[in-house]
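Partial view: only certain chains, each at its native spot in the assembly.
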């Protein structure tokens, strides 16, 4: 990451809607350069929704989200891997989209060196996941929004990923907001979203206008 | 106070609900008058014979078919620009009505064509462009039906409605270019002489007015129904949310 | 941008969904028609240009739903939307890729397939031109339809329902161009109209499509 040093991610009492219903409200936190934030919370609490909102895929119904223009990237359950392309082709495509080049350390960092020329469709679940994550290493974005990045990774690969975050991304002044159910062993604060479920008696719905 | 106040669903329902029945009454009355007058108290046209009677159904429906789409375009723009749910729902409500009008226009036309042109269907520009309009109606409604989330559906259908109209116009031109038909020209010019004599014209005007009222009444009714549905949906959401 | 174009082309070839197949479908439709209407030249010749155009239209239609659907399912679309590329550009590129893999090969093959339908040799040239100018419009319009229906799992048929009526003007001017040429009439008007549609579509539709995509990604 480039001019990361300067910046922080500031979220002030954001509310977000899913399926016409406000699932979270009053979410506030800020993450400074070089820091990570772990989002916790039971299934269905709204982690994915919040991350999509932060990433700008959907608009918050209230509150503000601030960070430097065009510095963010989003990675979700579906990691946009093309089964018909080789590992290398997948990575270099995303690199090009972000005007970057694929540096070799990425293959080592995500243990893809042997799989480099394999078609992505022939990877095992975890190997494919590693490829999806390796994408984050080549696009050179400072602010990462990660939705359950370690799904179906074995212990070793989880470690690899944690190292990447700690020693590469954060060390270079990057920022990461991560929703996960397992412990990544990062020294990062945790935020339990259960605290932001709007009280039942004033749940907003997108159809308020009709009430 | 601006007219946008009425864009609030509640207010809209409160204001329109009472008048709807009046609209409907007037609509039925004038339609009936127009049709009866047209059917039983006009001489037979020289060249058409008794078949000309269907004209009183045919033309007004044809007219409304087009205007309905026009109304949908306006409503869609309002929705996209000002995000008033009511206008989106109005557009949704108008579609089936317009579709039926188009259908009536086509069917009566077909029935009309049988004696006059000796065939049920002729690839005549105006009929053709109406057939295309019919397809746009179906596509529009199908898109509404296919999407679960209400606002998404409203957005997408609005976009479709706008882009679609452009192509509808182009097809109208293209079709004329493709086959310059035996269908007679527009009969709505103020000096009706050039097309149809007054005797035919007055009842036609009345039934046209009737159809316009009918259209308005139906759209209002359906809009209110849609609003109620959304209301129910909202309440349901709130209930499940509470649970 | 170019990266995206190249990727799509590569995928089209890799997945066996590319050039060959669009062509093959075109060929087969052309072949089916004589089975349907009978082999007599005097029946086929007059309808040849029309059938060729309709076939081209259907062939490009058949591959539309894949323009965005695959990228939507595997999440690429969401990632592209959050990438520095303007979504309008993405939409445009997608249409371009579709044309390169479908419209272009069809255009080149059409005159030869015309032989199968006893197409009047004098109109080979015009047919080629009309398709060359017309098919890009088909791809762009189709791309818009694909953008509208990308959210829906079984969008395929709905897509064609939305798109086909919008194809009508292109189809009419395209075939008129050929027919008039064959009858030695002046064919400037349809030519200009056809070019106009294509130009206009390329200029405006990407914006509508990008809008539709943003809505669908919500």
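Structural remarks
In order of appearance the chains are A, B and C, and numbering begins at 1 in each one.
To be clear about the criterion, contacts are C-beta pairs under 8 Å (C-beta built on N, C-alpha and C of every residue); 3 or more make two chains touch, one makes a residue touch a chain.
Since we're looking at a predicted model, the values are computed, not measured.
Overall, the file's complete complex carries the labelled protein chains at copy numbers of A x2, B x1, C x2.
To be clear about the criterion, only the chains that are shown with their structure count from here on.
Contact tally for A-B versus A-C: the pair with more C-beta pairs in contact is A-C. Averaging C-alpha coordinates per chain and comparing to subunit B, the farthest chain turns out to be A. The most central chain, judged by C-alpha centres against the centre of all protein C-alpha atoms, is C. Work out the mean CA point of subunit B and of subunit C, and you get 32 Å between them. Remark: subunit A and subunit B have CA centroids separated by 49 Å (rounded to whole angstrom).
Looking at subunit C, residues 218 sit in touch with two or more other chains. Residue numbers of subunit A whose C-beta contacts span two or more other chains: none are found.
Within the complex formed with subunit C, the residues of subunit A that make contact are 55-58, 70, 72-85, 89, 93-94, 96-99, 139. Those residues of subunit C whose C-beta lies close enough to touch subunit A in the complex are 2-4, 7, 10-11, 14-15, 71, 73-76, 78-85, 217-218. Considering their complex, residues 19-21, 200-201, 203, 205-211 of subunit A touch subunit B.
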